[in-house]
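Here the complex is missing a single protein chain, while all its other protein chains stay put.
Now for subunit A:
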């Protein structure tokens, strides 16, 4: 993480006034800035451009959603923010803030729990690495395990849990760490509808309280529109920004009541259209090969 440029972006820079992208709302600081970011993977078979020319400002405390066809570079985008991957072009700046909270936590797509740790040890991992006092760990981890419905499984090992339960441990681990930026890569994909709704609600509640910056990848357009402040639709291969849309609903939101609003349906329909174009195009490209 240290070798990345982490210039401090205290003031919204002037170029925003002429920026064609939807700008960061007035009065809010930029937390994460992508400037012509490009990521090319070089493999033995040649090189693959996963992300191409993404320029983007994400405001401090914003709930930012990313949707796009499979393989378009969403995970790569998040991994670059987390410092797990270096951009091959452009730069990513993350505004430094002086708090004792960790900068970011990532909820990985797929299994990422340590098989050799119990649910409790997995969920408390971030706090333990930061030497948080025992009593505080006890309270915080206890709280999030209860919220994710895992209290009874605190002493179980990951192999004794279902896929959805493991995903919930990963969520508890990230939430308990209380980071400034929460990077969530399809965090609810393995959950049943009830648990999904519950944890979406919990995520919104935490966000209302702490106003973290959240970057959230999903394949569900409904999820994108119900949770986010903005939704970025990415193009298929290579991943570019196709469109970024404002979600106009007020906060706090009632996710079920939301669905009855006419603008909700319009927005969902619009995003579906954008996505369908991309998926069709990707398919056509596949056929041509």
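The rule we apply is simple: a contact is a pair of C-beta atoms (placed from the backbone, for glycine too) under 8 Å apart; a residue touches a chain by one contact, two chains touch by 3 or more; residues count from 1.
To be clear about the criterion, contacts and distances are computed from a predicted model.
Student: Just go with whichever of "Electron transfer flavoprotein subunit alpha/FixB family protein", "Oxidoreductase", "Sarcosine oxidase subunit delta" or "Nitrate ABC transporter permease" UniProt uses as the name of the absent chain.
Tutor: Hidden chain identified via UniProt as "Nitrate ABC transporter permease".
Student: Touching the left-out chain: which of A:69, A:126 or A:238?
Tutor: Looking across A:69, A:126 or A:238, the contact with the absent chain belongs to A:126.
Student: Of the listed residues A:69, A:158 or A:187, which contacts the missing chain in the full complex?
Tutor: Of these options, the touching residue for the absent chain is A:158.
Student: Of A:71, A:89, A:102 or A:164, which one is in contact with the hidden chain?
Tutor: Answering carefully, the residue with contact to the hidden chain is A:102.
Student: Can you work out which residue in A:49, A:88, A:112 or A:220 touches the chain that's missing from view?
Tutor: Considering the complete complex, A:112 is the one touching the chain left out.
Student: List the residues of subunit A that touch the chain left out of this view.
Tutor: Counting only subunit A, the missing chain is touched by 1, 82-84, 102, 104-106, 108, 110-112, 114-117, 125-126, 129-130, 157-160, 173, 177.
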